[in-house]
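Pasting a structure below so you can have a look.
All protein chains but one are shown at their positions in the complex.
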Amino acid sequence: MADPMKIRAQMKGDVAEVRVLMAHAMETGQRKDNAGNLVPAHFIQQVTVEVGGKLVIQGQTGTSVSRNPVFAFKVKGAKAGDKVVVNWVDNKGDKRTDEAAIAA
Amino acid sequence: MHPKNLALAACAALPFLAATQPAQADADRRAVAMAVIKKDFEPRGQAGLDRLAEDGLQTLCNRTGNNPPAYVAQRLEADQMAGIRYPSDGKLLGDWKQGEQIAQSGRGFTWTDNPGLPVGGNCYNCHQIAPKEQSFGTVGPSLYQFGKLRGNGPDIQKYVYGKIFNAKAFNLCSEMPRFGHVGALNEQQIRHLVALLLDPESPVNK
Amino acid sequence: MRIALILAVATATAAALPIPGWAQAKAAARKPPPPAAAPKAEEKDAATLEFEKFRAEMEDSNPAELFEAKGEELWKARRGPRNVSLAESCDLGLGVGVVKGAYVQTPRHYPDAGAVMDAERRIVWCMVEKQGFNFDDIAKRPFASDTHTPDITSLVTYVAAQSKNMKLAVPLDDPKVREAYEIGKEIAAYRAGPYDFSCNTCHGADGKRIRMQALPNISTPQGALRGVQGWPGYRMTGGVMLTHQWRMGDCFRQQRFPQPKYASDAVAYLLTYLIGTANGLEYKGPGIKR
Partner (left out) sequence: MDTMRRQLLKGAGATGALAAALAAGLLKPTQVLASEWNRTAFEAKESPAVLKALGASGSSDSKDLQLKAPEIAENGAVVPVEVISNIPNTISIAVLVDKNPFPLSAAFDFANGAVPEISVRLKLGQTSVVKAVAKTADGKFYTAQKEVKVTVGGCGG
């Protein structure tokens, strides 16, 4: 099972800043290992962010996203204490859901 | 004469105890350090334990903080100089384009390098050379416009060839490796590097 | 034979410390230096500034946090043949289970182990002595690869993170630690191998760089701090978490030396010298590296 994400969410004025750190190899499928074999592609394809129960970001990603991806978003209309839920799904069907509360 | 006596003779001007006790402590500590190095390394890839042994020059530089007395340094530099093998055909200028490639490569001799592959010159790691390459090091002096400033006659060709072959022949405890002396770069590769620095057509001299 | 004699002389005289006039004589003996063409310093600065501008962004949400979280879990979990946790059995120097501030007070001398140990070596010692893990199993693959991060790496990251923003305080007043420091200093200066390199070849002078990479001078407190800061570090190349032990080993690799043994005296002593030289300066916790 995939390792947990680190989600940091904080109010800055009336905007909630959300930073998400995901543990994922993001293999391009073009890299060779030490033995010279191609490492199969393995990467996150879908990312969603919900704040306060509403879907705010829906993203799709490809192999150009760096290993252990970091995304940052901003959401208006959220408030301290609101729940942030982040999901990802990769090309092998692995997935992960984590959540955090928005800090004041 | 026992080395220790020589040491004493050499610092006759200094108070006896002040000079010898720290010296002895240093020597003891160095001996411990050597023992630790000897026991705590293991061979990996092409890097065998034989590489931990100092050769004479390394010993001298290690013992003197890279600042050996001039009269010893000169003798050893002369020995290093005598070991430089210049091409038998006398041709010292190769192809600067190939020289640029060799200068770019930092490969070779590490435990992760394939010993079958050519070794690079590591030049840009430490020197500015051709102006196009902005990713250059500053451990050594800039070599940009080397030939333009110093000409490209036989003497300077010989100097550059010799310096790359064995930098220690010119400055005993130089930080620069002895590329020819240790067999890292062959005659042809060194020629190409000489051309990179001296050929009027080389971007170094444009 | 001649060389041997000269060496004997040189060795002996050198051991006896400065003789007035040596430096001057030596300088005179050097061949004329190559011409000085002005390096384009302004370009270097632009690049460095550009790196720094984005450094803050990179350090905000450093993937090292992922390994820190995993390390915390491992520290607290009952593991190994003896099924005990490190939290309930491992003394990093400040008492069993005390992690806060322990990293910045290593390397130190541990009487129970009879050795000077850096934090990583100490955690390995605890895993072996307290949890019952086999040392050779740990030492077989001690550092992260692009497909595998060993538990010890996550543990070290966690422990290091618990010393974030604390001052380095290697106990150099302990004679055993002081001796390790001095030996480490010797190791750093030791030139050998096909390229005659020592640690100090790259890290013994101010203001140098290899390619675009600035080289800290580890003989100064600020320079040594730069050699400490950011380790353990998340390495952008390959996206792997690597420890200070790994960094020492990689220096030796690039020196064209053989490999230092994992969790050995040599590495612990070198780290004692390096970190000890930066004593009193602030450690910022696990970092991000090129």
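The first chain written gets the first letter, and so on, giving A, B and C; residue counts start at 1 in each chain.
By definition in this document, contacts are C-beta pairs under 8 Å (C-beta built on N, C-alpha and C of every residue); 3 or more make two chains touch, one makes a residue touch a chain.
Bear in mind the structure is a predicted one, so any value in this text is a computation, not a measurement.
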- line: Across A:Ala23, A:Val75 or A:Ile102, the one contacting the chain not displayed is A:Val75
- line: In the full complex, chain C touches the hidden chain through residues 46-47, 50-51, 53-55, 57-58, 202, 209-213, 230, 233, 235-239, 247, 250-251, 254, 289-290
- prompt: Can you name the residues of chain A that touch the chain not displayed here?
  reply: 15, 28, 30, 45-67, 69-78, 85, 87, 89-91, 93, 95, 97
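The definition used in the following text is that only the chains that are shown with their structure count from here on.
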Field: Touch-based graph of the chains, sorted into line, ring, star, complete or other
entry: line
- line: Note, CA centroid farthest from chain C's centroid sits on chain A
- prompt: So what's the Cα centroid distance for chain A and chain B, whole Å?
  reply: 50
Message: Using Cα averages as centroids, what's the distance between chain B and chain C in whole Å?
response: 25
- prompt: Where the centres are mean C-alpha positions, what is the separation of chain A from chain C, in Å?
  reply: 33
Message: Quick check: what residues of chain A touch more than one other chain, meaning two or more?
response: none
Statement: In chain B, the residues touching two or more other chains are none
Task: Spell out the residues on chain B that touch chain C in their complex, using ranges where they run on.
output: 3-4, 6-8, 10-11, 14, 19-20, 22-23, 26-27, 29-30, 32-33, 36-37, 39-44, 47-49, 51-54, 56-77, 79, 109-112, 124-126, 128, 131, 134-139, 141-146, 149-150, 168, 170-171, 175, 177-178, 182, 184
Task: Enumerate the contact residues on chain C facing chain B in the complex.
output: 2-4, 6-17, 19, 22-23, 25-26, 28-31, 33-40, 43-44, 47, 179, 182-183, 186-187, 189-198, 201-202, 207-213, 215, 252-254, 256-261, 264-267, 269
Interfacial residue positions of chain C with respect to chain A in the complex: 60-61, 63, 65-66, 69-70, 145-147, 234, 236, 238-239
